[in-house]
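In this view, the complex is presented without one of its protein chains, the others remaining in place.
Showing chain A:
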Amino acid sequence: MDALALALADSRFPGGGHVHSGGLEEVVARGRLTSERDLPLFLSGRLRGAGELAAVFAAAAAHAAARSVHNGHWTMLDAELDARTPSPAQRAASRAQGRGTARAARAAWPSPVLDGLVAATPRPHHPVILGALAGLGRNLPLDAARVAAYLAVSGPASAAVRLLGLDPLAVNAAVVALAPAIEVVAARAARLAGTDPRTLPAPGSPALDLLAEAHARQHEKEVRLFAS
């Protein structure tokens, strides 16, 4: 894993990820997450649903970027990830972060592959642009999957600190405790990185999808801290 992958995983990366809580704000609003003790179970479930899906597509995109695929490949990855994201609120959150990441990337990673990806998919899904950038930096699909899986839990964890004022040390410990599970998810994703996008796994997240839709409805009525 190189410094470019570290930049992508950094919470200070200016891709707009800080305005998304990954469903955590809605869970907190419903009173289902009130303390540090509730966090590990939420994050574990998130990692193995939405996190695994993100890891699968990040690994596939890293594999593709390293081989300078034709633009049609990006369109296909985009369509396949769309089909695996039944919630419009989740699709919107992914594309918002993808577009923010693309904007930051064009200043930092100028490359014909990135131009091709953005030309084919102007509002790319976050895991696809994330994986492609990691791949441009010559990271392995495993590294891209690791970053995607890590972000799937680190973002919501920091949202918990901001929303509930949880102890940052305990929250960080909860994220670090997931490291072995992140490795398992990333390794599974990396093994499939070179396969036909149509056959990639499609791990669902039923409750997260419902939470995302509920959050989007509430967000229209009252001001929420996070966009999703």
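Rule of thumb we're sticking to: contacts are C-beta pairs under 8 Å (C-beta built on N, C-alpha and C of every residue); 3 or more make two chains touch, one makes a residue touch a chain; residues count from 1.
In this section, contacts and distances are computed from a predicted model.
When the unshown chain is looked up in UniProt, the name that turns up among "Bactofilin", "ABC transporter permease", "Anti-sigma regulatory factor" or "Urease accessory protein UreD" is "Urease accessory protein UreD". Remark: the omitted chain is touched by one listed residue; of A:M1, A:V19, A:A79 or A:A187 this is A:A79.
Only one residue in the set A:A89, A:L114, A:V128 or A:L142 touches the chain that does not appear here, and it is A:A89. Residue-wise, the contact with the chain that is not shown comes from A:R217, picked out of A:R37, A:R67, A:R106 or A:R217.
In the full complex, chain A touches the omitted chain through residues 23, 27, 30, 32-33, 41-46, 48-50, 79-80, 82-89, 91, 198, 201-211, 213-214, 216-217.
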